[in-house]
Each structure stands twice: as structure tokens, then as C-alpha cells.
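Yeah, one chain of the complex is gone here, protein chain that is, but the others are all in their spots.
Chains here go by letter, A and B, matching the order in which they are written, and residues are numbered from 1 within each.
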Amino acid sequence: MSVTEAPPAPTPEEPRELTLRKPSTRKRLIPYWLLLPGILWLVVFFVLPLVYQASTSVQTGSLEQGFEVTWHFQTYVDALREYYPQFIRSLFYAGTATILCLLLGYPLAYLIAFKAGRWRNLVLVLVIAPFFTSFLIRTLAWKTILADGGAVVDVLNTLHVLDVTSWLGWTESNRVLATPMAVVCGLTYNFLPFMILPLYTSLERIDGRLHEAAGDLYATPATTFRKVTFPLSMPGVVSGTLLTFIPASGDYVNAELLGSTDTKMVGSVIQSQFLRVLDYPTAAALSFILMAIVLMVVTFYIRRSGTEDLV
Amino acid sequence: MPVLRWIRRNLVVIAGLLTLAYMILPNIVVMVFSFNKPKGRFNYEWQRFSLDAWKDPCGVADLCGSLSLSLQIAFWATLGATALGTAVAFALVRYRFRARGAISSLIFLPMAMPEVVMAASLLTLFLNMGAELGFWTVLIAHIMFCLSFVVTAVKARVMSMDPRLEEAARDLYAGPVQTFVRVTLPIAAPGIAAGALLAFALSFDDFIITNFNAGSTVTFPMFVWGSAQRGTPVQINVIGTAMFVIAVLMVLVGQLIANRRKSNARN
Partner (left out) sequence: MTQQQTAGGDVRLAGISKTYGSFTAVHPLDLTVPQGSFFALLGASGCGKTTTLRMIAGLEEATTGTVFLGDRDITDLPPYKRPVNTVFQSYALFPHLDITENVAFGLRRRGIKSVKKQVDEMLELVQLGDFARRKPHQLSGGQQQRVAVARALINHPQVLLLDEPLGALDLKLRRQMQLELKRIQTEVGITFVHVTHDQEEAMTMADTVAVMNGGRVEQLGAPADLYENPRTTFVANFLGTSNLIGGEIVSSGGDLVVAAGGGKLTLPRERCSASSTSSGGRLLLGIRPEKISLAHADDADSIAAGRNRVTGRITDSSFIGVSTQYVVESPAGTALQVYEQNIERDTRLVPGAEVVLHWNPAHTFGLDAAQDIGAGATSVEDAE
């Protein structure tokens, strides 16, 4: 092979006038135009109402003479003092329902993701389809299912379950309807799909070979679940629990339809203060306290679980 | 014990199916009781089989009126929320701009807020502005709370979209409008459809926010709520069952069409 001659040495870069191009203003404004209508809508009909409500909560007056901002923070103190049982009850019911949703929903989500095979779509449809019947109608159906002297109550009675639950104060000795258990049962039922769908989404993303790899590396099925599957489904667990807990804590439909006056949740109080008693400052204060509690719980929970990219 | 071993091995499946039963049981009850002929005003106890309600689903005053109102509100709310939400989702995924984090939080907040809080504060605004409660206030409220869900659904789809597809379109002589219509929109369509479907379901089934802001207007969920106090007509069950069946049928037909198309493409 002949050796070719070396090419001439590179000419040094000559300094030259460089004109910088700026992206055009029109292009830079595109995202803002896209955002404007949606964000404006949220600002006017979501943020502004909260501001109005904040102002209402520190007003005094009456419906006849009108309300005035008097920075009357006492309303908050009074509202809390009077309605703290409903707050605690709301959080307790919502928390219990969330845990039940997780316990009931996880096996079903797991079933759909890994075990359903060609039945997967059918099961998914069965999970989503109930949505199409108004949730109020379905909640009313629980009145029939849990009715006094109905099959469910009979079975629970025969198994002496009601003895235990009534001792715990969850039910009465011969009825389920109009007790805390009925309300929690309704809440769990209503928000289960909100738990199952995010769980399913994150479980479905898990590579099935990871299970085989874990088994290959001496993990029993239980260990595989604890060390591989569950940690990987954490995003689903976090968003599922949030999507369940948040609406459940403010719900009053289940408490009103399936419960009694002893099971009233804070949503009921806000609703009746606003729409029946017409005590706007108290209603506003209550709703702000609920918002604050929920936001605190959510923020703390997201921080703890380290999943910040939910949106 | 082989039985115990079988149960242990299929524990997940058994638990999952039990949950599924728990979720479907009320629908079955609703369906069965749509054929009931109740004594008195409430349809909670089984009396005897009857087709009366199915023969005359609109036979209760205001029922079908409220249903049609709910469908109208859901339609317009879906349209509004999908249009606004899709634009926001595109901006969030495709562009870098100031206040991006703040806007993301603003989108997230309505989903992290109990409905009753939004309902009460929106009513405060409407009362302060002297707005007349009715169709328009309900529509405004529905677009507001559906918006975030649409953004989330569309965003997920747009994020998984290869930006090179749009570059390829521009490279192949498609201007900005053509690129959007011919490439971006068709590919983002499943996400937009999912967002729209979610918005429709949320709007149609909403009770709490609607109840606060509807004034004397009565939507279908409000009608059901009222009937729980006054007396539940069997027709409610008929409509609930019909919607359930129609939805399942639509899914099945869609699935069939998709399957047929797939096998056609393979041949």
C-alpha cells in the first residue's frame, strides 16, 4: 500500500463578525397563548373563589343586614370547637376506607395485570362499567343489600360477626344500615375504582421477567412481592390512596344515604351550613379547615413516599 | 390437604374475584330491582316481578328532563374542558417557560381538594357576584373540575409521543397547521379521547359541586338525591341499568371492530 501525502495543515480559525439570532417573539409567546384560556378559567373559578371564601370566613353579620369583613377569626375557633367530632370522624372514615380500598383493590389490580391473561380486557370492563350507572343509584342499592333482616345481615348474625362489631361500636347488634360500618362500606365501594386503576397502571408496567429473576435469585413468592413487586408499584399505591382519601374525606353522600345523625361527616355540616342554615362565615371556615387538613396530609404523605411527580 | 394448597396457590385470584363481586353486586341489585313492583314509595324491598317501569321509563315527573339536562351539561363541559385542557397539556409538555412549576401545581390542586371545598367556595363567588344559579353556573363549575383530569390524561399521551414525528412532518413540507392536523392530533387522539371520556363521566355523575351551584335547576344525580328523600321510583333503576348495558355493549362492539381490523391487517 502506498503512503499518501499528508494534507496541508489546517488554516487557523479567522476571527469574524458573528451576528446572533434571537428566536422570534411570536414563537416565544406560543406556550402562553396555549395556557391562557385554561389557566384563566382555573384562576377565576378556582383560585378566586378560594380568596372570596377566605374573606367570607372572617366576616360577621347576618343575611338580612349583609356581611362585612371584621377579621373575626373567632369563627374558626368556634367552628372547630363545635364540629371537631365530625372532623375526626371524617378523617377516620376516609382513612379506614382508603386502607380497605388498598387491601381489596391490590389483589384485583394484581389479578388484572398478571393473572387475567386473555380475560384481562373483560375484567377491566367490569371494573369500569359500574361507573356508567350513577353512583347515587348504586349507593342506594347498598340500602337494599344491607337492609335489616336481609341476607347479608343474617349471615353476619349467624357468624356472630355483628356481636364483635357492635361491641367495637361499628354496628348495632342486629343491624348494619345507619351505622359507621355501612358508611365506611359505601365509601370503600364508591372509591375502589380510583384505587384499582392507578394500581393496575403501575403494576402493568412491571416487567414480568422481574418475577422470574427474583425467583431465580432464591426469593420465595412472598419475598418477591415484598422486595420487588410492591416497591415497584409504589407510584400506583401513592396516587391510588390520594385519589381515594381526598374525595372520601369531603364526601357526605354516603354518610347521608347509608348513615344516621351519629355518622355525620364534615361535608354534611358544610353543606347544611351553606345551603340550609345560611351561616356563610362558619361554612367558609369549616371548609377552609378541611382544605388545610387535607393539603397537610397530602403534602406530608407525598414527601414521605418520595413520589412528587403525580401530575 | 389439596384443597387448602389450591386455595393458597390461588389466593390472589380468589381475593381479586371477591373484590370484583363486591364492585358489581350493587349493579346487579339495581338491575334486578328495575323489574320490581314496590309497595309504597321506596324501591328497597323485593315484591314481585313487573315490566311496568321498563315500559314507561319517563313516567315520573321531571326524571327524563333532568336526564337530558345532565347529558347537555356533560356534553358542553366535556367540549370545554377538553379544548382548554388539551392546550394546557401541550404547553406543559412541549415548551419551557417561566412559572412552569407554579402552573403544574395549579393544575394539580383541584384534584387534591375535597369536592365540597370547591363547591362551597365557588358558590361564595357566585353569590358575591350576584350570578343567577342554574345551567351556566353548573357548566362553569364542571369545566373547572374536569380541566385538571383532561390535562393529566392528555399530558401522559403527549409525553410518550416522539417529537421527531412532528419534525419529520415539517421536514416533509407540512407547515405548522398541517403538521398539527395531520400528525400531532391523530397521534394524540387516544389521550384526548381518554380525557374527554373521563370528563364526560365526571360531569355526568357529579353531585356535590352541582348541588351547591345549581340553584333550582335539577340534574339527574340531583333528582336521584331528592328521590332518596321523597321516594325512589323504579324508573331510576331502569335508567341506571340501561346506561350500564349500553356502555358494556359499546365496549364490546368497539372490541369486536378492533379485533376484526387487526385480523384484516394480518391477512
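Keep in mind that, in the parts below, contacts are C-beta pairs under 8 Å (C-beta built on N, C-alpha and C of every residue); 3 or more make two chains touch, one makes a residue touch a chain.
The structure presented is a predicted model; accordingly, all values stated were derived computationally and were not measured.
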item	value
Of B:A21, B:L51, B:A102 or B:A168, the residue in touch with the unshown chain	B:A168
Among B:A77, B:V183 or B:I239, the residue in touch with the chain that has been omitted	B:V183
Touching residues on subunit B - with respect to the absent chain	162, 164-165, 167-175, 178-179, 182-183, 186-187, 265
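In the analysis below, only the chains that are shown with their structure count from here on.
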item	value
Contacting residues of subunit B [partner subunit A, same complex]	11-13, 15-20, 22-27, 29-30, 33, 44-45, 83-85, 87-88, 90-91, 94-95, 97, 103-118, 120-125, 127-128, 140-141, 143-144, 147-148, 151-152, 155, 201, 204-205, 207-208, 211-212, 220-221, 224-225, 228, 232, 236-237, 240-241, 243-244, 246-248, 251-252, 255
Subunit A residues touching subunit B - in the complex, by the definition given at the top	30-32, 34-35, 37-39, 41-43, 45-50, 52-53, 56, 104-105, 107-112, 115, 121, 123, 125-127, 129-145, 147, 189, 192-193, 242-243, 246-247, 249-253, 257, 267, 270-271, 274-275, 280, 283-284, 287-288, 290-291, 294-295, 298, 310-311
